[in-house]
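As you look at this complex, bear in mind that one protein chain is not there, while each of the others sits in place.
Note that the chains are named A, B and C in the order they appear, and that numbering of residues resets to 1 at the start of each chain.
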Amino acid sequence: MSVGAIKVGIIGASGYTGADAVRLLATHPHVHIGVLTGNAHAGKKIGEIFPQFAGLDLPALVKVEDADWSDIDAVICGLPHSTAQDVILNLPKHLKVIDMSADFRLQDADVYAQWYGRSHEAPALLKGAVYGLSEHYGAAIAEADLVACPGCYPTAALTLLLPLVKAGLIDASDLIIDAKSGVTGAGRSLKEQNLFSEVAEGMHAYGVAGHRHAPEIEQEITKANGAPVTVSFTPHLVPMNRGEYLSVYAKTKNNATAADLRAAWQAFYADKPFVRVVEAGVVPATRHVRGSNFCLLAAFDDRIDGRVILFSTLDNLVKGSSGQAIQNLNLMFGFDEMAGLQQQPLFP
Amino acid sequence: MSVGAIKVGIIGASGYTGADAVRLLATHPHVHIGVLTGNAHAGKKIGEIFPQFAGLDLPALVKVEDADWSDIDAVICGLPHSTAQDVILNLPKHLKVIDMSADFRLQDADVYAQWYGRSHEAPALLKGAVYGLSEHYGAAIAEADLVACPGCYPTAALTLLLPLVKAGLIDASDLIIDAKSGVTGAGRSLKEQNLFSEVAEGMHAYGVAGHRHAPEIEQEITKANGAPVTVSFTPHLVPMNRGEYLSVYAKTKNNATAADLRAAWQAFYADKPFVRVVEAGVVPATRHVRGSNFCLLAAFDDRIDGRVILFSTLDNLVKGSSGQAIQNLNLMFGFDEMAGLQQQPLFP
Amino acid sequence: MSVGAIKVGIIGASGYTGADAVRLLATHPHVHIGVLTGNAHAGKKIGEIFPQFAGLDLPALVKVEDADWSDIDAVICGLPHSTAQDVILNLPKHLKVIDMSADFRLQDADVYAQWYGRSHEAPALLKGAVYGLSEHYGAAIAEADLVACPGCYPTAALTLLLPLVKAGLIDASDLIIDAKSGVTGAGRSLKEQNLFSEVAEGMHAYGVAGHRHAPEIEQEITKANGAPVTVSFTPHLVPMNRGEYLSVYAKTKNNATAADLRAAWQAFYADKPFVRVVEAGVVPATRHVRGSNFCLLAAFDDRIDGRVILFSTLDNLVKGSSGQAIQNLNLMFGFDEMAGLQQQPLFP
Partner (left out) sequence: MSVGAIKVGIIGASGYTGADAVRLLATHPHVHIGVLTGNAHAGKKIGEIFPQFAGLDLPALVKVEDADWSDIDAVICGLPHSTAQDVILNLPKHLKVIDMSADFRLQDADVYAQWYGRSHEAPALLKGAVYGLSEHYGAAIAEADLVACPGCYPTAALTLLLPLVKAGLIDASDLIIDAKSGVTGAGRSLKEQNLFSEVAEGMHAYGVAGHRHAPEIEQEITKANGAPVTVSFTPHLVPMNRGEYLSVYAKTKNNATAADLRAAWQAFYADKPFVRVVEAGVVPATRHVRGSNFCLLAAFDDRIDGRVILFSTLDNLVKGSSGQAIQNLNLMFGFDEMAGLQQQPLFP
């Protein structure tokens, strides 16, 4: 444990986002993992759940109610949606909380209730939560006690869209987002549709006109746009473990071209190490971000006049979840934004 | 060889579309394979090129110029784009020709020259060629001497779009086609981007705003629409062997809903065995057509008023290529349209 | 329904082996599917469980106890191990039964009890059951009322080994079988280890020194050998849907070489259409049998004197399960052995 290091707990360490938090924190220069919770596996070592960690010196899994938080500085919460809010509500107040679930993302409790089919259990906490899109809300994140990390699709969509909407370069009322994701986006839960033989050698759309990441994207675009926005958002499941790829079809305003959009991104993200605008004419690929915290952006003029084709890609478990959580942790504790996140992409 | 059978030659049998023609014709009740050409492999048995056929009794591969066409009734041509036209120009005139390349699809030789960067070598043949979208041009195909099978993407796109444009249900001027394909769409040629390690565990767009299937789609939509149409068409490469999945984003006209679109398809394809409209609310998947000649269609109302989300899926090597070629062969020779094409999809 | 056709019921049609039986029987010239059972899905159409069949005219799923067997001639049972025996015990006696589970494969009830951890519920039926390795027990199968289809691994192993052991060409006391299987071998049940993200982009052994297919292989090798045999059998899980690949390491007897072994196979399988010895020097691949009922065999001399390296490959859902079941059905009803099984392999 290095000088100046903090102690972090991971709640829900037996899921894929929890595991990726462990993977990344294992080499973080300023963080020591002090608590790991996993209710279904309490008493086991993390190496029994994720054998790749069997050689690491880590605490055994405990039930969240049995954890000793006394010397922990912050928690990263990887619980499923709807279960996180109750757990977070009952955590000691000295803990900084970075939540990777959807529970604190929708800032209007009524919108939350409408999309999640239940009323929010912690509306007071919800009021103080900061939306953890690191490159856009960095200052607020640095001061926050509770950060709600964006969903994987919203991270990819908003990183692409927000600078363009804010700059008035695209028409926010006609945004079509065709999204593709690897299977880890569905987590480690036992569902027939996630079996290898149901997914390999094929693809399909899902959640058509009803995916819960749509209102999250709309909340943020609406803020940037200054008027309510509904987006067309259609996710697809692709036979790969990691990676998210968004193809966004938009109309430009004021004769803006792809080059103008690229310039707007470059200006906005000039000092942001994890967002990179690829060179003009280059098409990004999920495999060029695999395992890393990078998000790549690209813009092309369409053959239809006034239309552009935009791409955003990231690793759903890293920049789309655990990596951004750690990036936010770095912002909250004043560490270098890249600490623990310097892994280069794994390709092939 | 059954009574009333015809003899068919396959030109370019060493590619994937050629192989799939062999696979399907091997159990066709009215077809005997009489000639197989493959210039780079002349003299070899097809089982040396495609070991799965080593047990079949088939003629050895010959160079196309060495083939004996005297007792052959029809040829299916699986040569690459640009090389097919010269070969077909020099075939004996008694042969019915079903071409799977792009050479005779674009009916305007100028458009061909613009997209393929060379002038057409057989403009007279081009004039007489029939666009082989089986369900839409069946009568003309039945009478044709030369049928140009549509590209895989155009088959999926036009099967979805033509009935809707003709019925005036959607706005042809604002069509966004996000297409995803398995890797066999790129054929068996040696290119770095088709290596396993470049493709597996990832995905990306390609041919952005410049794919040659766009003008083919536009040619047919323009005819149906009665006014020139440009479409937004963006293909993506997905890590699977077979399958194509089109997500089409359209605005409806006259307050039409997804239900209206489904009804239009059902009316149009009522007696077409290979096109199936899936039940309302069901999302189709590529794996539900794998290895078969089926094309599945689905329509959903978007959350944006007046917008619909449409899906079309097929196996690019079957309905997108060799299967449709055989379907056209059946139409040309008066066989049952499903002859040789009754395989059920292979899932898992 | 063709003249002379029989009516067949499929018990457990909602699993992968059941689905593959439906796929193959859908084009069988002498079989009509009269009953489909699936207890968890009773009342649903098969197209809701397996969307690829939504266009077929098939009976709805019923509970097995609600099925009307009165005009059914034979059943193919695709239930899980241990549950099949009770169901089969209670079927009407006029039904010919082809069981794809493990329940009637081990002919010694004590061996069954030892490996399956429970006593056999139908020992009288077990006595009369015929081991359904089609090429080896064809005469007995033709007369049988109950056929126990071999496991997928035993089918691949025994097709390779039996002719060699019988001919005294290899040493049965030192057989090492390294087996690799696609994921459908594990069925459609919900287990974490079968999730896409647990299986894709990796491989591992499983069931080391304890897989239940070992005693089945030993039972048959022992019969052929005339003295008890224990084999070394180690299965591995490979990230593909279908396919089984066995690499067998053996010592030859009497200076036999790979060429001698190939000759023995060719003699034994001369009139067996589904077993094919590939040409000397050719290495078979699972993809060359995918979706088909073929089994490919190959033999190589090792660099160690007196050792050979042998390969056997088949599709675990076809020759390893449903295809062999239908092959046995054909034998039992005097149909052409290849009826319904003429699909060529699907590659790519």
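One rule holds for everything that comes next: contacts are C-beta pairs under 8 Å (C-beta built on N, C-alpha and C of every residue); 3 or more make two chains touch, one makes a residue touch a chain.
Remember, it's a predicted structure, so these values are computed and weren't measured experimentally.
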{"item": "Per the touch definition above, residue among C:K180, C:R262, C:R276 or C:K319 touching the missing chain", "value": "C:K180"}
{"item": "Touching residue (missing chain; options B:Y16, B:Y137 or B:Y269)", "value": "B:Y16"}
{"item": "Chain not shown, touching residues in chain B", "value": "16, 183-184, 188, 190-192, 194-201, 239-241"}
{"item": "Chain A residues touching the omitted chain (full complex)", "value": "16, 19, 22-23, 26-27, 50-56, 184, 200-201, 241-242, 276, 278-279, 282, 284-285, 287-292, 294, 317, 342-348"}
{"item": "Interface with the unshown chain - residue positions in chain C", "value": "176, 178, 180, 197-198, 200-206, 208-209, 214, 230-232, 234, 236, 238-243, 245, 247, 249, 283-288, 290, 300-304, 307, 309, 311, 313, 347-348"}
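Everything below uses one rule, namely that only the chains that are shown with their structure count from here on.
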{"item": "Chain with minimal offset from the mean of all protein Cα atoms", "value": "B"}
{"item": "Same vs different contact residues, chain A with chain B, by half of numbers used", "value": "same"}
{"item": "Identity of the chain that, by mean CA position, is farthest from chain B", "value": "A"}
{"item": "Length of the line joining the C-alpha centres of chain A and chain C, rounded to whole Å", "value": "45"}
{"item": "Multi-chain contact sites of chain C, meaning residues that touch two or more partners", "value": "16, 184, 200-201, 241"}
